[in-house]
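Removed from the display is one protein chain of the complex; every other protein chain stays in position.
For subunit A:
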Amino acid sequence: MVKARVTVTLKNGVLDPQGKAIGAALASLDFEGVENVRQGKVFDLELATDDRQAAKDELNAMCEKLLANTVIEDYTVEIE
């Protein structure tokens, strides 16, 4: 089995009002010096294969087809 983590984040330049609100909330909790917050999504997947390269290709395809909206989001795939 291959375990993988996919991280999806907003592309640079895409405004992130949620990240901004989180940053403001951190400041209100007296965490000083937080200059910027960008939020995103994490997916942990388990694939029924031992072929790491095939898994990576499959995961990239999953990101392109569903997990990320590549108009506004970037993704990274890490395999354990």
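Methods note: a contact is a pair of C-beta atoms (placed from the backbone, for glycine too) under 8 Å apart; a residue touches a chain by one contact, two chains touch by 3 or more; residues count from 1.
Convention: contacts and distances are computed from a predicted model.
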Task: Consult the UniProt record of the chain that does not appear here and report its protein name from "NADH-quinone oxidoreductase subunit N", "Phosphoribosylformylglycinamidine synthase subunit PurQ", "3-isopropylmalate dehydratase small subunit" or "SoxAX cytochrome complex subunit A".
output: "Phosphoribosylformylglycinamidine synthase subunit PurQ"
Task: Among A:Ala21, A:Val34 or A:Ala54, choose the residue that contacts the chain missing from this document, as touch is defined above.
output: A:Ala21
Message: Just to verify: which one of A:Leu29, A:Val42 or A:Leu66 makes contact with the chain not shown?
response: A:Leu66
- prompt: Which residue numbers on subunit A touch the omitted chain?
  reply: 14-15, 17-18, 21, 65-67, 69, 71-72
